[in-house]
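In what follows, a structure is listed as structure tokens, so that the remarks can point back to it.
A protein chain is absent from this complex, but the other protein chains hold their places.
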Amino acid sequence: MDNNSLLTIIQDKLTSQFGSDFLSAELVAEYPTFIVKKDSIANVIKFLYDDKELAFQYLTTLAAIHYPDNQGQEFAVMYQLHNLPKNLRIRVKIFFSVNDLAVPSITSIFSGANWMERQEYDFFGIQFIGHPNLKRILNMDDMDYHPMRKEYALEDGTRKDKDDKMFGR
Amino acid sequence: MDAIQKSKIELIKAPPGIEGAGFFATSLDKAVGIARSNSLWPLPFATSCCGIEFMATMASTYDLARFGSERLSFSPRQADLLMVMGTIAKKLAPVLLQVYEQMAEPRWVLSMGACASSGGIFDTYSVLQGIDRILPVDVYIPGCPPRPEQVLDGIMQIQKLAQSETIRRRSSPEYSELLNKYGIE
Partner (left out) sequence: MSNNGTDIIEKEYNTLNLGPTHPATHGIFQNVLKMDGEIIIEAESTVGYIHRAFEKIAERRPYYQITTLTDRMNYCSSPINNMGWHMTVEKLIGVEIPKRVQYMRVIIMELARISDHVICNSVIGVDTGAMTGFLYIFQMRERIYEIYEELCGARLTTNMGRIGGLERDFSPKVWDLLDKFLKDFPPALKEFENLLMRNRIFMDRTIGCGPITAERALNYSFSGPNLRAAGVDYDVRVMNPYSSYEEFDFMIPLGTSGDTYDRFMVRQQEMWESVKIIKQAIEKIKKEPAGIFHADVPDFYLPPKEEVYNNMEALIYHFKIVMGETEIPKGEIYHAVEGGNGELGFYLISDGGRTPYRLHFRRPCFIYYQAFTEMAKGAMLSDAILTMSSMNVIAGELDA
């Protein structure tokens, strides 16, 4: 089926199942993208997994994004799902504020989300509730900040041997 | 049948010394130097892309074994040359230091690639900007990744260092001062 009809079908199903938790649906560069409320994300993904017609049973990836300029909606998490037999891909997004970083974990649905969520916790500090082992995965365990947030610099701030005048900073 | 071809293999020449009927006298330094330099056993500490170029150096086209490095030792106790190849993250630095400390004297360190020599293109919060922040390094091989010919050149420089080193160097006060600068006992 083409992307437009897929968009309307999923929009209808999500509205009838979740009502006000479902916020919007649009096609972004040929990708059906749905925005839902943060606390219902695990239920939405489980619904998309179990539904006989939709059956999105492959998690392609999940990534977090930091928008420091959006007051109240600084963080977003993006999930990409794939229906392999019918070759359908969709994206589900949630937006939330920096003061409320608790997101339901989807590890119980997809075992592959385990390390993906740990990576986003490591980089952004998002707390995934229900995750079996939420600790840092790629950075050092004793690091005390979340490096991918926009306010932190790329370089190591503790270096003394680099002269900023020569490096054009 | 054609004339038998003279062998192209060159053996190591004897060092300058006094020769006679049934004896050969030279200084101990030179004899030990020849033995050490022609049988360096490397410890390939391969982390990333430079490791694949090292595999190409070890394979048949650019054979590393002809230089005496036939046996790659992964145990630090049995290795002479620590070849650090690839990016060293700050998370891995204590591991590298532990491997270095386990090696027995005499030991040499070869830093292969831009990442090991100075952090390379990764000027980030998580990458150690050069292993010479934690270890004394003997030879640096620049490149990203260096060609196998460059790696062989670096190993030949280590061979020159091993050949010309005095046997007292490792127990001299200057050497312990060098190690103390890095905090290694």
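The first chain written gets the first letter, and so on, giving A and B; residue counts start at 1 in each chain.
The rule is simple: a residue touches a chain if its C-beta (ideal position, glycine included) is under 8 Å from a C-beta of that chain, and two chains touch if they have at least 3 such contacts.
Please read these numbers as outputs of a predicted model, since none were measured by experiment.
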Visible contact partners (per top-of-document touch definition) of the missing chain: A, B
Of B:Thr26, B:Ser39 or B:Thr124, the residue in touch with the unshown chain: B:Thr124
Full-complex contact with the absent chain, from A:Ser5, A:Thr61, A:Ser97 or A:Gln127: A:Thr61
Hidden partner interface residues of chain B, rising order: 45, 47-49, 52-53, 55-56, 59-61, 74, 86-87, 89, 91-92, 95, 99, 121-122, 124-127, 144-145, 147
Sites on chain A contacted by the missing partner chain, in the whole complex: 28-29, 31, 57-61, 63, 65-66, 78, 80, 84, 87, 89, 91, 110-112, 114-116, 119, 123, 136-140, 147-148, 154
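Throughout what follows, only the chains that are shown with their structure count from here on.
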Inter-chain centre distance, chain A versus chain B - centres from mean C-alpha coordinates, in Å: 47
Residues of chain A that touch chain B when the two form their complex: 139-140, 147, 152-157, 159
Residue numbers on chain B that touch chain A, as the complex places them: 90-91, 123-126, 129
